[in-house]
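As you look at this complex, bear in mind that one protein chain is not there, while each of the others sits in place.
In order of appearance the chains are A, B and C, and numbering begins at 1 in each one.
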Amino acid sequence: MEIIKPAVQFLAVMLLSPLLLGVINRVKAFFAGRRGQPLMQLYFELFKLFQKTPVYSRTTTWVFRAGPVIGVSAMVTALAILPFAGRPSFLAFDGDFIFLIYLLGLARFATVLAALDTGSAFEGMGASREMQFAVFSEPAFFLGLAALARATGQSSLAGMFGVLTGDLWRTAAPVLALLTASFFIVLLAENSRVPADDPNTHLELTMIHEVMVLDHSGPELAYILYGAALKLWFFGSLIACMVLPRHSGSWASDSGLFLLAMFVVAAAVGVTESVLARLRLTKVPYMLITAFAFSALALIFQVGR
Amino acid sequence: MHTFAELIIVFIILLDLALAVTGGLSSCIKLVALQGVVAGLLPLLAGSGAPHPRAVVFALVIITLKGVVFPSLLARARDRSGARKDVEPLISYPASIMLCLGAFIASSWMGSRLPLPETNIAWIVPASLATIFTGFLLITTRSKAITQVLGYLVIENGIYIFGLALFVEQPMMVELAILLDVFVAVFVMGIAIFHISREFDHIDTAELSELNDWRRGEYGK
Amino acid sequence: MIITLMLLPLAAGILSFLIRDDNTRRTLLLWTARGHFLLTAVIIYTTLALGFVFIGEPPAVVWFDYDALGLLFIGITSLLFLGASHYAVTYLALEKRDPGEDADDGSIFNNAPEAVFTGCLLLFLAAMTAVTASRHMGLLWASVEATTLLSAPLIYFHRHKRSLEATWKYLLICSVGIALALMGNLFLGAAGLKTGSGLDLGSLLAHAAILDKPLLKAAFLFLFVGYGTKMGLSPFHTWLPDAHSEAPAVVSALLSGALLNCAFLGILRVNAVCAAAGLADFTGGILILFGMFSLITAALFILGQRDYKRLLAYSSIEHMGILALGVGLGGGAVFAALLGALSHSLTKAGLFFTSGVVLACEKTKRITDVRGLWRRAPRTAVLWLGGFFLITGMPPSGIFLAKFLILKEAMAQKHYWLAGVFLFFLAMLFAGMAKVFISMTFGEREAKPGEKPFAEPAGMLVPAAIFFACVIFLGLFMPAWLSGLIQNATGNI
Partner (left out) sequence: MALVLLSFVILLLSALLALCLNRNTHRAQDAGAYGAVSASIAGLIPAVKVLLSGTSETLSLPWPVPLGSFSLTLDPLSAFFLIPVFVLTGLSAVYGVDYLKGYSGRKPLGLAWASFNVLTAAMMLVFTAANAVLFMLGWELMAAASFLLVLFEHEKPQSRRAAFIYLAAGGTGALMLLAVFALLGANSSALDFSSFAAPTRAAASAVFLLALCGFGLKAGFIPLHVWLPEAHPAAPSHVSAVMSGVMIKTGIYGLIRILGYLRPWEAWWGWTLLVLGAVSCLVGVLFALAQHDLKRVLAYSSIENIGIILLALGLGIIGVTHSAYPLAALAFAGALLHVFNHSLFKGLLFMGAGAVLHGAGTAEFEALGGLSKRMPRTALLFLAGAAAACALPPFNGFAGEFLIYLGAFRGLNSSAPVALAGVLAGLSLASAGAVAAAAFTRAGGCTFLGEPRTPRAAGAHEAGGLMLFSMYALASLCLAAGLLSPLLLVPLSRAVGAGFGGIYGAGSGQEAAAPLIYISAGALLLLAMVALAFAKRRSLFPVARAASEVPTWDCGYAAPTPRMQYGASSFAQPLTDFFQPVLRKIGQYPVLSEYFPGKASFSAEAQAVFYNSFYTPAASRIRDLAYRFSWLQHGRLQIYIMYIVVSLMGLLLWKL
């Protein structure tokens, strides 16, 4: 197999993923009628943070330092497996998405432990909530993938998105639409976007993901932010692959379209964030259960067909 | 000859009824003794022709035991225990009569189911069964320890009627062993009663129910 | 030889009434037991070596002789008595030292004279020997009655109200039962009247085919109820818990381990006659019915039990039920029943021995008052717990094998419901006993005021230990001669 194309794809992902957040913020700013931060804001922040000296709490131990490292490397590994524009990356095998889900789990595990290591009430709170939402989002995500696998008759992501063509959309539109919706909700929750969470509030009591990383600083914080961007790319690309069934032969055009789709998804996230209000904390599980219901419905349709 | 035997049978049954209704302790003892004597006479009349000499000896032993020894033993036990004079039945006398009659009916039915081979006396089986059940009646519906021994003796009488009517030609050895056992049984029971009367102020067996597993009032909650 | 076997304890018993000195009497007891055991061993050995003469074909009328079944039971009895005698010597010495303040209400009582105790013990052995040896139903009956009368004074060793009550109930209930058995014997004779075989076992078996069926049935019913009373099958078992709980431990052990077997032997004898007469189904049904009923009764009463000696007594009822069940099922289960009889006798005797030590240590029979035996009397606790595991059929033990075989037979005969009920109540029994034994053995108990540390009497523990070892050994390795003996014994049923 050739190594060049996957390498290029991977490099693109690594470089472009921070841009998605920029897009989201610009869209939100546009809706709010502000100028908003520059598109490259996250790049600047990462650059700055990498140069800063980390500050550690006396309470913390190696767990605190290990968290971000493991988190980001899990995400990078995940993206090395995730197909790009429906084409396999470095690794593509039967059941690769299971591996991906558990890589996300590993990242979450490390982050939560790191948060608990600070012994702070707020970060514990955030950790607890993160875990709570994961319990609801993972089954929904899993069920969606199961439905997709049933629809496409494949058991590897590349395979699924490979056979996910326009006429499949024509025959199984409701199923795929439901799945897309479900994945989108999961994306919002997993990436702590409104309405599940508000990334740029500053009232710790209401935060989930952000509050877990209160004590991180310097390169560790940079890792965390970068990891979050990669995670957004991860879910975004799933949706992009879903809604972009067309596969012209040429790699270049497909990739271009795919990147475009990614930014469309990011814009969609931005729009959602601007038009929706943040849900009450106790309501978030119901949102995720809705996603679960969508996936289940899709699966039932699919088995029924 | 057999008419005599059958008369005796009838007499024994009547004695059963009498036991079922008698209230006095001493008269009970006398009745049981009488029944034993009569039963002891039975084999002499059962066999056809002149009674076998061995049977005669045997009958004599029986009569002395049941007619003389046991009653005196029991009488002594009663006097020692200074028990009140009546048997203190747990159920009324009419009820006892009813039960007794019921026992007769049941036993006659069983007798009809169990025809004895080559015996020439009618009513042997029913009479013995009836006597046995009367004995049980005495044991279960009378409250005194002595009456229970009496019941045991009545049961023995019942069995005895049956046995003697059957085995005139059995080896002596066995009967003697059996007899010895009965004798010792009564003897030991007498001793026991003596001890009971010493330990407990009287021999009403209601006292003798301390050993039980009844978890009264610990259930249904 | 057999006569000597019976005369030896008889003579010794009578003698011991005359002996004044305690120690000589105890030595007499010991040596009689040893001699008896030795003789038994010799008889068993010779019979096994020569092969069984009197299986099947009728001999001339013999009153005393051993077939395989009798040998098995005399073996059990003699072995048990050997252990019991050794136990009793230590026990009597202990009793002499502190004459009883009563276990439950603390009232002072004095024991029966030791001469009476020892004498009755020995005569009791003689009577049981006669039971196992007799080939004549009348003699069998007489000896069984004799065992009752001779064991009554043993139960009344501690002379206080409750033991008297127990003795009285034992005496009366068993006598009544035995009276019924006598009636049964007469019916048996009547059934065999035209064959002229009287009550001789051999000829009864030989002419079984032409016995009068209805009378035979009646005979079986009377004998079953009669000997069943003695054997402790529910609902005739009522005397058993009282007697076992009030008698001294050694007596309870003998009652449970030897006496019940003797009564069982009586049932087996008449069962053999009925089976030979083709009434196997009739008897089997009754045996199964009452066996299960005993099992259920035992289970229910063990759950609500407050007194650990009564608990053991109910466990004996359970095992008698299992034996009856096995014989009723027939086939391979008969072997199981006999194996179970052997193992149960040894295990239960050991448990009763241990219970005696527990009583001596804790001065109470109430389960709830015994805690942390482990601390005060470790060896006793080990035996107590081990006995529990063995009696509930934890392998390796003969009891386990017996239960397994019976279950297998039931399944093979497609008695699925029977097997189900059997298992359910076994589980109930196991749980009930487990609770008791755990709570008694483990945990802590603060020492009572003025309580001195308890010195465990080795003489009372060693017999139990040896019995348990035998049972475990049975479960691990069954010597060929023994299985042969039991196999032959099944031929006598």
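Quick notes on this one:
Here is the rule we use: a contact is a pair of C-beta atoms (placed from the backbone, for glycine too) under 8 Å apart; a residue touches a chain by one contact, two chains touch by 3 or more.
Quantities reported herein were computed from a predicted structural model and do not represent experimental measurements.
Put simply, the hidden chain is in touch with A, B, C once you look at the whole complex.
Here the missing chain is touched by one residue of A:I24, A:A85, A:L116 or A:L225, and it is A:L116.
The hidden chain makes contact, of the residues C:F236, C:F352 or C:F468, with C:F236.
Of the candidate positions A:R34, A:K52 or A:K283, contact with the hidden chain is made by A:K52.
In the complete assembly, the contact with the undisplayed chain comes from C:K169, out of C:K169, C:H207, C:H244 or C:R269. Which of A:V69, A:V264 or A:L279 touches the hidden chain is settled by the complete complex: it is A:V69. By the touch rule set out above, chain C reaches the unshown chain at residues 168-169, 172-173, 176-177, 180, 214, 217-218, 221-222, 224-225, 229, 235-236, 238-239, 241, 282, 286, 297, 299-301, 303-304, 335-336, 339, 372, 374, 389, 392, 394-396, 400-401, 403-405, 407-408, 410-412, 416, 419, 423, 426-428, 430-431, 434-435, 438-439, 442-444, 475-480, 483.
The set of chain A residues touching the chain not shown comprises 47, 50-63, 68-70, 72-74, 76-77, 80-81, 90-91, 93-96, 98-99, 101-103, 105-106, 108-109, 112-113, 116-125, 127-129, 131-132, 134-135, 138-139, 142-143, 146, 149-150, 153, 155, 204, 214-215, 218-220, 223, 285, 299, 303. Where chain B meets the chain that is not shown, the touching residues are 90, 106, 110, 113-114, 133, 136, 139-143, 148, 205-206, 208-216, 218-221.
Keep this in mind: only the chains that are shown with their structure count from here on.
If the chains shown are joined wherever they touch, the resulting network has some other arrangement, not a path, ring, star or complete graph. Centrality by Cα centroid goes to chain C.
Here the spacing of chain A and chain C, counted between their Cα centres, is 78 Å.
A separation of 99 Å divides the Cα centre of chain A from that of chain B. Within chain B, contacts with two or more other chains are made by no residue at all. The set of chain C residues touching two or more other chains is empty. Here chain B touches chain C in the complex through residues 110, 113-118, 128, 132, 136, 139, 145, 148, 152, 155-156, 158-159, 162-163, 166-167, 170-171, 174, 177-178, 180-181, 184-185, 188-189, 192, 195-196, 199-200, 205, 208-211, 213, 215, 218, going by the rule given at the top. Only residues 136, 138-139, 141-142, 145-146, 149, 152, 156, 159-162, 164-169, 171-172, 175-176, 178-179, 182-183, 186-187, 189-190, 193-194, 198-199, 212, 214-215, 218, 241-242, 245-246, 301, 304-306, 310 of chain C touch chain B when the two sit together in their complex.
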